[in-house]
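Missing here: one protein chain of the complex. Every other protein chain is in place.
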Amino acid sequence: MTGVYVVGAALRPAGRHYGENIDDMAAEVLGKALADAGVDIEALFVASSTTELVNRQQILGAYILESLGIDKIPAFRVECGDGSGGAAVTAAYYALASGEYGCVAVVGVDKPNDVLSNQQVDVYAAVMDTYFERYFGFTPLSHAALMAKMYLKRHGYKYEDLAAWAVLMHERGAENPYAYFRRRVKLEDVLSSEYTSEPLRLYDVAPLVDGAAAAVLCRDRRDGPRIMSVAVATNAVPFNMRSEYDTLYSLREAAARAYKAAGISPRDVAAAEVHDSLSIFGVLAVEGLGLAERGGALAALKRGGLRVNMSGGLKARGNALGATGVYQLVEVAWQLVGREFKRADGRYGVVHSMGGVDRTSAVIVVGL
Amino acid sequence: MTGVYVVGAALRPAGRHYGENIDDMAAEVLGKALADAGVDIEALFVASSTTELVNRQQILGAYILESLGIDKIPAFRVECGDGSGGAAVTAAYYALASGEYGCVAVVGVDKPNDVLSNQQVDVYAAVMDTYFERYFGFTPLSHAALMAKMYLKRHGYKYEDLAAWAVLMHERGAENPYAYFRRRVKLEDVLSSEYTSEPLRLYDVAPLVDGAAAAVLCRDRRDGPRIMSVAVATNAVPFNMRSEYDTLYSLREAAARAYKAAGISPRDVAAAEVHDSLSIFGVLAVEGLGLAERGGALAALKRGGLRVNMSGGLKARGNALGATGVYQLVEVAWQLVGREFKRADGRYGVVHSMGGVDRTSAVIVVGL
Amino acid sequence: MRHESVPMYWRNIPQYYRLVAKRCRQCGAVYFPPALRCRCGSAELEDYDELPHEGRLVEYTVLYQVGTDFLKQKPLIVGLVELNGGVRAVGQIVDAQPDRLAPGTRVELVFRRVAVDGRHGLIMYGYKFRPVQP
Partner (left out) sequence: MRHESVPMYWRNIPQYYRLVAKRCRQCGAVYFPPALRCRCGSAELEDYDELPHEGRLVEYTVLYQVGTDFLKQKPLIVGLVELNGGVRAVGQIVDAQPDRLAPGTRVELVFRRVAVDGRHGLIMYGYKFRPVQP
């Protein structure tokens, strides 16, 4: 397999960007990534979850390219809900590995704040089974809450143990210039915040943010971190038929494949960004990536041994939905080389991008 | 480049399928294609345009796989509006050519009839620029009408010449068991039908149909027609800034690349399916593919020399939006081998899949 | 934001009203939501409308952040229920006080209004669960 390298990237601070259209917001960050890379691209992969449901814009890539005056190159939108970012990076990787292209870009963009917060719940619920889950009012939050309750019970934790996740993420976010929340919080803040779906509270739910991130990927160039492997897996079992509720099946499968293809083990991971759209998913992702033993993530967190989400995760950086996976890729790549973030203590990093409640996961291994 | 082969396929008759959910409709046709191919797939590519705007379902692939009990394999949705089909086939092609997979499937599905016809206009308008076209009420139809008027004037045609397109498509559709319209029409029927956007009339507009189509693609297997090349191109110039209104820029670029990569010329094409969502687009596509000279498609049609859209095209088979490109691929593959359709008089076929008003085109060359 | 299109609601009424599932003729596995093919490989699945309407709560949550169609019903109690015989379903729990619920609470299926569609004025119904009074 030929190598694929991250040769340029740019991030937009996550937030509420009421003043910009979705295509322009993507074009702005893509333009910066292209300038950072200093190469021309031959194709564009767009990761977006809300472009249709919020902005009613299909074929988004064409409008992004229009804004940049880049004509003729192909543009593909890849959608896997809030896991669109990892899926789009994977599709871009295949396009490069096929030999068809030398350099392509992935841009992730979403603008959930173009609608009001109750409508955001409607939009985010589109990752659920539309006929048998969304119809009844279920959301990613309700199902995450059920999983959280079962996880905490099974492994002998209290809610306070889970609340430590939000505290840690806010600590990390305070150091990330692109994060939406850049302030520390105390355990009491988390514990006294309102219930969103008990046992989960406000601080267990990552804020939906407007965000855009771009990475330029090239084949056979060695001036940047290397994407060692990508793997995507679907969990085709409906929520009510799951065997276990304290594990992420899609991640378990994708992680096994990605580690194997990269030839590394969890022990080699020095930087990791996981999909903590809900705190419990972050905890399960740490275990799914093998960075803690099953049921052991919160104990590891308590011991202070968790080197994940140095960005602050979705919890503090913000959940930019389809753009999130692209943020994560750039964050891990930059952590490995010590750009914008403190340099990671090792040569390998890993990204976990998830769509829906354990419906699909992408795992990307990045190495120096 | 390693070869990619169409080793199995299935089509759903286009129509109004009120009784089925979108995931089940896709699963049904995918199951048939898998049985036809007799192989297991390692990944799924989903082409759908309306899954979000009509059915509010993201991550559609996971729910299709759930219905078939196929766990773990990756699923990607690729969206380029009504050009999603060609784009998804292209992404699948890259995944195979990368060496990552031996066999994958592409399934296209859309259910525009889950909403009323005025709402269908809203949905289809999402391919337009959401801020500067859709906002003002413009639709693919209004812009196609402007192009039709300019094309007819420039090349000295009357509307009657264009009306012959619908007559020909209905003639072809009558022979296609999967077509929505299976009856011939007379020129007078077309000429007396109501205006939809003058000069275009009801018969110039392809009906939006519920449809699903699937193809199983394998690398290095020789028991089926071969995908010789795929190419996608974007036209990044907004409608009002176009240099010409009587040509499809995205198609011109994609066709040049696809022909070159396949090593064939338009003269070699024995079967072609083009995106005639509006009759004028079909005419321009014939010219864009080099199957008639510029301005010469309607003259060729009059002479009886047009061997395109033996399926009846979008006009008669129906426009299943994102599924259309997958229908087209299967139709061309089957025409080359004489399955379900009359056998084409040659070894090469070509598919044109378009998203929006000349915003993106995919061209796929198929050969024996 | 609209909740459902009319055909989407109409075609799922057997499932929404009576929990009609699919059962594999080969191995007997039951699928709710209905599937087209069994994980055993068989495509011979038949309609199965005899799922028990009683069961026990496995776990539940009280959901306060709801979509626009559910604002008036807020909060929703959402429960994972194991029906007698072992098939599980997720449903709203109604006529219940959250602090009296616990894993193991006996529940039964009831038929209730789910939401009102803003555009069509269509009232949509479906199954929910309620605790069985001991």
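A, B and C label the chains in the order they appear, each numbered from 1.
Rule of thumb we're sticking to: a contact is a pair of C-beta atoms (placed from the backbone, for glycine too) under 8 Å apart; a residue touches a chain by one contact, two chains touch by 3 or more.
Model, not experiment: these values are computed from the prediction.
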item: Listed residues B:239, B:327 or B:341, member touching the removed chain; value: B:239
item: Chain not shown, touching residues in chain A; value: 18-21, 24, 27-28, 31, 54-55, 66-71, 113-115
item: Residues of chain B in contact with the chain not shown; value: 118-119, 121-122, 125, 129-133, 135-139, 141-143, 145-146, 149-150, 194-200, 205, 238-241, 245
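Here is the rule we use: only the chains that are shown with their structure count from here on.
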item: Distance between the centres, which are taken as Cα means, of chain B and chain A, whole angstrom; value: 33
item: Inter-centroid spacing, chain C versus chain B (mean Cα positions, whole Å); value: 38
item: Residues of chain C engaged with two or more neighbouring chains; value: 8, 12, 33
item: Chain A residues counted as touching two or more neighbouring chains; value: 125, 129-131, 238
